[in-house]
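Missing here: one protein chain of the complex. Every other protein chain is in place.
Lettered A, B and C in written order, each chain numbered from 1.
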Amino acid sequence: MVNVEDIKKEAIRILKEGKVKYIIGYKKSTNGSMSVPAFIESSEDVENLIWDPTCVYNLTRFLVDEKRRKAREKNPDERPVGIIVKGCDSRAIIVLLQEKFINRDDVYILGISCETTGVLDEKKLSKKLNGKKAEKVEYDEKNNFAITTADGKIKVPADEILAERCLECRANFPAINDVLFGEKVERKSDKPFESLEKIESLSKEKRWSFWKEQLDKCIRCYACRSVCPMCYCDECVVDTINFAVTADTTAEEKAQRIKWVEKSPATSENFVYHLVRAIHLAGRCIDCGECERVCPMDIPLRFLNKKMEKEAKELFDYDAGFDPDQPSLVSCFKDEDPEDFIR
Amino acid sequence: MTDEFEPRIVAFLCKWCSSAGSDLAGVSRMEYPSNVLPITVMCSGSVSPLYIFSAFNKGADGVLVSGCHPGDCHYLKGNYYARRRIALVKKLLEFIGLESQRFQMSWVSAAEGKKYTQVIKDFVKEIKPLGPQTKLRRNQ
Amino acid sequence: MKKRTGVFVCHCGINIAGTVDVKKVTEELSKHPGVVHSEDYVYMCSDPGQNLIIDAIKEKNLDKVIVACCSPTLHETTFRNTIKSAGLNTFQCEIANIREQCSWVHKDMEKATEKAIKISKSTVERVLRNESLDPISIPVTRRALVIGGGIAGIQSALDLANSDFEVVLVERSPSIGGHMIQLSETFPTLDCSQCILTPKMVEVSKHPNIKLMTFSEVQDISGYIGNFKVKILKKPTYVDSNKCTLCDECTKVCPVVVPNEFDLGLTGRRAIYIPFPQAIPATYTLDINSCPGLLPIACGKCADVCEPNAIDFDMKPEIIEEEIGAIIVASGYDQYDKELMAEYGYGKYPDVLDGLQFERLLSASGPTMGKILRPSDHKEPKEVVFIQCVGSRDPELHCEYCSKICCMYTAKHAMLYKHHVHDGQAYIFYIDIRSGGKGYEEFVQRAVEEDGVLYLRGKVSKVFEDKGKLKVWGIDTLIGKDIEIDADMVVLAMATRPSNGAEELARKLKIALDKDGFLAEAHPKLRPVESVTSGMFLAGAAQAPKDIPEAVAQASGAAAKAISILCQERLYHAPTVANVNINLCTGCGMCVDVCPYDALSLKNGKAEVNEVLCEGCGTCSATCLRAAIQVKNITPLQVHEMINACLGG
Partner (left out) sequence: MEKILTKKSFSKWVKKLESYKIYAPVKNDDLWNYEIIDIPESIQLDYPNTVLSPKTIIFPQREIFLEFKASNEEGLEVKEILPEEKPAVIFGVRPCDAIALTLTDNVFKGDFEDPYYWKRRNQTILIGLTCNIPPSFDCFCLSVDGSPHSKDGLDILMTDLGDKYYIESLTKKGNQLINLAKDCFEEPKVTDKKDLEEIHANSEKQIKRQIKDIKKIPKKLKGMFDTPFWDKESLSCIQCGICTYLCPTCHCFDINDEVASSAPLKGKRVRTWDNCQFPDFTMHSSGHNPRPDKSSRLRQRILHKFQYFVELYENFQCVGCGRCISKCPVGIDIIEVLDKVRDYGS
């Protein structure tokens, strides 16, 4: 079990030594048990750092902000950013490296091994407590979570409230790190795509009505896109206007903006948006589950990406986020790639 | 016009093989249904998933991507990348419940006018019973 | 600025007008936004037709044109030149293919017309967004590279050299001459192969414009048409050809004997050897693979006896870089692997030979000095069975294609056999006899009538040894009877296949192979000597099985094609190439990975296009997640609008 004090010690060290400009980690939220992202700039603030089952966020998303900020600055601080990552999050860093979006020395990675457990699913938690508010959630021995509510402390087997992705985890410790907390223990997940089956097993029409019902809920708040570390394009297919405009962009060029998707939250438009997102994340999504977690309408977006992850694995034996030097899924091929679907 | 449903199929044909193949079908006066609207692109490898989604979104009842046989690509390997990309798109569309017959890929060489004709005939035959594609179609 | 597009619809006589209501198309298109002029004419490609276009451009000052007619592969150039003569940029003309892809394949007038309208509209949508572009101009290095020193390569090299262009001729074996130099006599005229080839070989070696590099291989090629950079690996022969006097003392002392490639193993040679007496260059080569060893020198006898000290054990491989404008690939053929032909006992029984071995037996310079003797016991074979299509025309087990030359050389073999062994009998098992070609059919008839060669239509199922004879089991499908022949010798017309290493070579050159592994031509009919990569041409059996006259003809054709490049000051490259929006590019490098031509690279974090290398395939644009790279004049926007138009949007 990882002890947060060890993390704090290292945090203080690298801040004191000026190894990093700041550290992205987790702190307690002001409205309940869940953690929130913390940006620790001085060794004094380190005390706020926490590590518990509520540290669900994939903080690598903030490396995208950091890069943009740096780009705007006249003479930026070139020191790396310290960042706390779980196994899944580390795969995101690997993809960002693979896509040369960041350099290895832009980040100082404080890796945390989830060992045999993981982080919780907020919705499962509140179900478990039927409406009661958790004040604190802690790791407990034997893969239990210790939950403190107004009326005392209870122990819950982790598996009952673990996030889906943790139950299907394929990277329980950071494949890449500068310092590792916790053990590199095996975490067997023989069925990494089990949750998909309940949709795949449906008939074609059932699948359609499932997705229609789900995606009709979409209010296009783009939280799924905004929270995704891989959605770092300057212009997204759903954006109606050019962002990459400079002084010398002609009106002609601006007129070239293609309206692939209408702003209206209609079935067809929502589908195109989410299909494009899924296909753009194929071979890049590392299943941090953030898109699904943040969706205010509870759309099970993870399935779309999970499906692509599964196909990449089964059709092309491709795993995202384990090797920064491999080419991207769609920028390589094998002669023996399946083509039974081709006439 | 007959009242029978006439599907609208957008076919992305690579310039060097499939488009040439369809030309050959023409030269050989092989008849096939007029439901296919050909868009000639340089290479099947240049067909972005966006084109496919967009075609369905704009009301296509079927979409065909056709390129050179493996090894025959005028650009050496464009069709291999296409094969991978299209496989993923196909799986995704099937996953969300679109009829798999509505999106197909074929290898048609410059010499295969007959095959092109057959591909189109089969395609039309297979999607007629499905009726119009409304799932991804923008309702205007 | 408002776009002014002109639409010109061609009747093509009744080819289009027969099934497409041309008037309706014209009228519908006239309503399309951006279209200010729309008319039809019976033959747009005719002079009056083209004049209509020119006049309309002038009167209505059109800035864009579409012609709805036949396939762009036919008249795109015509009409682009038409509008050019009217002062427009050639890229402001697009072709709507309403013949091959519409009128010729549909019967229902109404539907065909509807489709023609949509095709034309989508073409308008495309041309509306076409950029005016000028061809990219590139300089030309006026030197050629010929790969392969067989008859095809030799012919190409001589044609080029005699047209006063420098040629680098690369041959991987120690001497040029290829397979032709191994042949005895050539059909249908039966003139001696060596007698007609060696003069050419000598001419090559003496030609001031030809830089001959034998025992060398192309290692790497970069660059593009007119400007290739070629790395050639010159393997060490350990013999200084300038010093060597061909005294042949070295071979006498060499302790090693290995099978002689030139005689296909019918004889042996030493580790230091000259492939054949008339070899060009005339020098010896030390075969390092069979030599006892140089590091440390294990034997060194050859050096000891070499008067002129021509032998240099310290010779090292060299990499020689050449700048080249055009490349001719004449990498030739090899015979089908005998291992794959076990049923005929080839490789098992010494008296089962392949075609080339038999050529050597027939050859005056061959192992038997032109006498037909069995390798096993040097007796004269009285019954010889020739089997055609060994490995050819056998899609199930072997090669699907016809090796083309076997019918003729087998007839020749049988005939020449009879000329040597008058009391002998030659049988030929065949499937069909393909004797198309000048004087070929007569030649075959001669074999049958004058030399009594026995043609048996059918396949041989098995050849096996039985009481010192080679039993040949076959079937004559004409009389439908099983046939059994006790033969003294069996000659297999092995299938012709691409030469070893052709595939690797093709990879280095970035040219395509066809399904059988032969080098693929750019167009089966109209561009038979061009490869798919501009600036590279094909000659000889590397492209498909060929006999000598065909190989020579293609070689000269390839040379002419190469000359058409080399004779120019500058070349022009299609400007419809990829184009990067650096504002959107995040430098992920996926486009670089997929580019088949290495035309893309990352320059300080952004993708950069080498416009000369780019062929405009657009794979990069489909791969790019940021829509940061697109091919000029077939941009995503254009496709988007075309889709719209096609779907009545």
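To be clear about the criterion, a residue touches a chain if its C-beta (ideal position, glycine included) is under 8 Å from a C-beta of that chain, and two chains touch if they have at least 3 such contacts.
Values in this document were obtained by computation on a predicted structure and should not be read as measured data.
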Touching the left-out chain: which of A:D159, A:D298 or A:E314? A:D298
Need a quick check: the contact residues on subunit C for the chain that isn't drawn. 31-33, 121, 644-645, 648-649
Tell me, which residues in subunit A touch the chain that this view leaves out? 29-32, 34-37, 39, 57, 61-62, 65, 72, 123, 127, 131, 133, 217, 219-223, 225-227, 239-243, 245-247, 249, 254, 262-266, 290, 293-294, 296-298
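The rule we apply is simple: only the chains that are shown with their structure count from here on.
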Between A-C and B-C, more contacting C-beta pairs sit at B-C
Using the average of all C-alpha atoms in each chain as its centre, how far is it in Å between subunit A and subunit B? 35
Report the inter-chain centroid distance for subunit A and subunit C in whole angstrom, where each centroid is the mean of the CA atoms. 52
Taking each chain's mean CA coordinate, subunit B and subunit C are separated, in whole Å, by 31
If you look at subunit B, which of its residues touch at least two other chains? 49-50, 54, 77, 81, 85
Find every residue in subunit A that makes contact with two or more other chains and list them. 237, 260, 330-331
Across the complex, what residues on subunit A touch subunit B? 199-200, 204-212, 237, 260-262, 266-269, 271-272, 275-276, 278-279, 282, 304, 307-308, 311-312, 315-316, 329-331, 333, 335, 337-339, 341-343
Subunit B-touching residues of subunit C, taken from the complex the two chains share: 71-73, 97, 99-102, 104-108, 110-112, 114-115, 118-119, 122, 510, 512-515, 520, 523-524, 532, 594, 596-597, 615-619, 621-623, 631, 634, 636, 639-640, 642-644, 646-649
Show which residues of subunit B lie in contact with subunit C when the two form their complex. 1, 6, 8, 10, 19-20, 22-27, 29-32, 34, 37-43, 45-51, 54-55, 58-60, 69, 71-78, 81-82, 85, 110-111, 117
